[in-house]
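All protein chains but one are shown at their positions in the complex.
All chains are identified by letter, namely A, B and C, in their written order; residue positions are counted from 1 within each chain.
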Amino acid sequence: MNPDPLDLWRRMMLIRQCEAQLNDAFAKNLFPGYIHSYLGQEACAVGVCAALEDSDWIVSTHRGRGHYLAKGMALKPMMAEMFGRATGICGGRGGEMHAADPTKGILGGNGIVGAGMPIAAGAALSAQVEGKGRVAVAFFGEGASNNGSFAETMNAAAAWSLPLLMVCENNLYAEMTPFADTSAAPDIAARATGYGLPGEIVDGNDVLAVTEAATRAVERARSGKGPTLLELKTYRWGGHFEGDPKAYRSREEEVEWMDRCPLRCLREVLLDGRADAATLDTIEAELTEEVAAAIRFALDSPEPEPSSALAKVFAA
Amino acid sequence: MNPDPLDLWRRMMLIRQCEAQLNDAFAKNLFPGYIHSYLGQEACAVGVCAALEDSDWIVSTHRGRGHYLAKGMALKPMMAEMFGRATGICGGRGGEMHAADPTKGILGGNGIVGAGMPIAAGAALSAQVEGKGRVAVAFFGEGASNNGSFAETMNAAAAWSLPLLMVCENNLYAEMTPFADTSAAPDIAARATGYGLPGEIVDGNDVLAVTEAATRAVERARSGKGPTLLELKTYRWGGHFEGDPKAYRSREEEVEWMDRCPLRCLREVLLDGRADAATLDTIEAELTEEVAAAIRFALDSPEPEPSSALAKVFAA
Amino acid sequence: MPTRTYCWALIDAIREEMERDPSVMLLGEDVAAAGGAFGGSRGLLDAFGPIRVRDTPISEEIIAGLGVGAAMTGLRPVVEIMFMDFFGLCLDQIFNQAAKTHYIYDGMFRMPLVVRTSTAVEMGIGPHHSQLLEAWVGHVPGLKVVMPATPRDAKGLMKAAIRDDNPVIFIEHLALHRMKEEFEDGEILIPLGQAAIRRPGRDVTIVATGLMVARALEAAETLSADGIEVEVIDPRTISPLDIDTILESVRRTNRALVVTSSLKPFGFGSEVSAEITEKAFFHLDAPVRRLTPPFTPMPFGKGFEAFLHPDATSIAAEVRSLLA
Partner (left out) sequence: MPTRTYCWALIDAIREEMERDPSVMLLGEDVAAAGGAFGGSRGLLDAFGPIRVRDTPISEEIIAGLGVGAAMTGLRPVVEIMFMDFFGLCLDQIFNQAAKTHYIYDGMFRMPLVVRTSTAVEMGIGPHHSQLLEAWVGHVPGLKVVMPATPRDAKGLMKAAIRDDNPVIFIEHLALHRMKEEFEDGEILIPLGQAAIRRPGRDVTIVATGLMVARALEAAETLSADGIEVEVIDPRTISPLDIDTILESVRRTNRALVVTSSLKPFGFGSEVSAEITEKAFFHLDAPVRRLTPPFTPMPFGKGFEAFLHPDATSIAAEVRSLLA
């Protein structure tokens, strides 16, 4: 797997635009419910998904748009889903925390912190039984790593050598609570060894580093050697949800991390001989418009027919 | 804490007699339900409880008699409880998996594997709030260490520096399943570091080693330094319950471990200048009779009044 | 008399009980430094310090289990499980441990534990935050279950729950958090297990819980204009249920309707219906009805929720049909 860095940048910019423009929509009161913003974490989703094929599976979280877009969910139906519209990929019934696309291997988000990990392990089990080298990825936050499901998943996946990547995006906060307040050890990766799988710390704002680590872990998984835990050190630029006053952290800390913006980091690499500023600016402008169009599409889409809520409780 | 080794031996012999004679009673069809035998693990309970005061708390498991007796529960009411009799310490309603004695700090057994650990952490929280240096102990098996509650307990206890001992009796089997079949890493102790607490492996058949390690962990806890995970390597002589044909392991393995009988090990130490064989034999004979009397007491006790089941659903 | 919101009434209750009794403490996700994910514990960390007010990891099982162990050993913990939708992660500690410990150990332990939890039903935030599972905990002997519908009740029930020696599941409606009520300061204790007659009436009894209490009252106003007088009963405690107050009413009105935000099959309405039928059958002029959302997961968005949940109009229509 050797992805073109320009493609990585493009995908990160798509997510960046999506998150920034959704915040604007929220500020204008156009958005229903909460927004769990992915601003600042773009390199995590994009770096990991760059190591995957369409046929590989991912399981996302409450903070899922980055994963959805990185794994290839079409922008417009995803966006319409966020707004709960009939044109959404789930007909508007999933909403901000739930979107899926089996054709792209996207098995959904979740409103329950930690619940995605066992599900991803189940997908990895399918992959193992099938025997064609697919892998599954569980995305989750450092907060979720304090949940029992994390340990149970590591243990079972290691015991059975499941082709699973456990990707912890350590953005330092779970809602309003700093990780250090709820755990005596700072690194999630260190929890892996005791359960018999490798754990690795990666700079989650460096998309190339993430891609490389994920590629290694995917290879390990595909070749039957079992799961890997990756801890991507990153930062959630926004609050837990838009509107959160962020009293629990300093503005200095925020500035420090924003200085390490994953897009800016990659831009510097690209400008060093791989792309010129004009190209990047053009792409940015295109994506800006693409996202704006998707938001317009969502806003112009009808609300779902309320009675559609009665359907599909059971599969026929 | 510097317990007299002869006292340790006496207490281990009490448990040994209890377990052996209960097996006899079971073979004679005198016992209601299952017996989860503690034969072979006597040094674990006795070694840990030797490091404790009456005011310290323990939480036990489905395999609880060793812990109950080591922590000082009176033999007769305990025995009657095992037989579900009215004279049992819980009036016969707890039965083989449930006995408690708050006056001795015994907070109960459990039918749910892994559920005792969070409860012990709660007792440790009480101890911490009270601030008088009490500690709490969670006993559990290596099988339970695969449950999410284990990881959640380690993490929270370490984060809050709770005065908690997590005592894993690794007897190699969970019901009929060898630990190696359900985990990629052989040592439970290794899981501690990642959660920020010390984890130590101890010979669980050497009561002096267990006492020493537990004493250190208790001191650490009392002085506010937080929890410790102790992994006591030991062996369950019997099946998961009496009657289990033990098809999952070899007779050689059993013989090897029985050769390392915790009572015999200590006996050799004692005979080396601390006690003579006659004294030990006398004690053994006394305890044999004491246990036999307790079983007679249980068998002679009435069944509970069935309508007593209707009482005490709520505290008044 | 001062005016208080439902949310502040709860904070007042916990603060007063913590002042009164040093063994009361509060544990949960974001309850300390942040003052609660929804502001439901503002000021308590400052007032009582980090020993008694603690932020926990996202570990629902140990949150509940810490409460169990602490309650067995002399504390009176209030532990918060942010949403009742998360009970699937901690029910073992609640139904096997908290609920049964007093019983199994023949009364040797008390279990003065409050599990504070909430539902965001009708707030449009989707299937994992909109559930009301009072029937699950109502099915468990040894648990008490309360669900306040007004600010004053929220305060009085919380204070009583904290003083109770049994485990109490305390269910808040986030959609009521900003509801205001004028009521006296200080000591308010509402006994667990006591229903309130919110409005007297002679023609039909509505048993409504949580969000549905105000709607039932609204429907009652409309119906009153047509000469239909509805009695509205708010059980306040789901278990043990004050069935006597309900029966006394039904024996007068001869008709009953149960209205809930929770689902029908195996739900609160079925329990109330079965009890009324068993104990007041020959007073009934018509079968007891249950008005609830249809039996589906709760989709995202207020549009769906408005369609699915009972409102004053559908309640009034149901009453008319019951009287027809």
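Quick note on the criterion: a residue touches a chain if its C-beta (ideal position, glycine included) is under 8 Å from a C-beta of that chain, and two chains touch if they have at least 3 such contacts.
What you see is a predicted model, and the numbers here were worked out from it, not measured in a lab.
S.K.: Going by the touch rule at the top, give the shown chains the omitted chain contacts.
M.R.: Missing chain, whole complex, touching shown chains: A, B, C.
S.K.: Which residue from B:47, B:77, B:92 or B:105 sits in contact with the chain not drawn here?
M.R.: B:92
S.K.: Check each of C:41, C:59 or C:93 against the chain that is not shown and name the one that touches it.
M.R.: Only one listed residue reaches the unshown chain, and that is C:93.
S.K.: May I ask which residue of C:5, C:224 or C:277 touches the chain that does not appear here?
M.R.: C:277
S.K.: Touch as defined at the start, partner being the missing chain; which of C:85, C:122 or C:172 qualifies?
M.R.: Selected residue, touching the omitted chain: C:85.
S.K.: In the whole complex, what residues of chain C lie against the chain that is missing from view?
M.R.: Residues of chain C in contact with the hidden chain: 61, 85-96, 99-100, 103-104, 127-128, 133, 135-136, 138-139, 141-142, 239, 241, 263, 265-271, 273-275, 277-279, 281, 284, 286-290, 295-297, 299.
S.K.: List the chain B residues touching the unshown chain?
M.R.: Interface with the chain not displayed, on the chain B side: 32-34, 84, 92-98, 110-114, 143-144, 146-148, 174-177, 181-183, 247-248, 303-304, 306-307, 309-310, 313.
S.K.: Name, in rising order, the residues on chain A that touch the hidden chain in the full complex.
M.R.: Within chain A, the residues touching the omitted chain are 57, 59, 89-91, 93-94, 98-102, 107-108, 110-112, 115, 117-130, 136, 148-149, 152-153, 155-156, 159-160, 312-316.
In this text, only the chains that are shown with their structure count from here on.
S.K.: Graph of touching chains, which shape: line, ring, star, complete, other?
M.R.: Graph shape, chains as nodes and touching pairs as edges: complete.
S.K.: So, what's the distance in Å between the C-alpha centres of chain C and chain B?
M.R.: 40
S.K.: Would you kindly tell me how far, in whole Å, the mean C-alpha position of chain B lies from that of chain A?
M.R.: From the centre of chain A to the centre of chain B is 45 Å.
S.K.: What parts of chain A, by residue number, touch at least two of the other chains?
M.R.: Residues 146-148, 181-183 of chain A each touch two or more of the other chains.
S.K.: Hey, what residues on chain C touch two or more of the other chains?
M.R.: In chain C, 56-57, 59, 61 touch at least two other chains.
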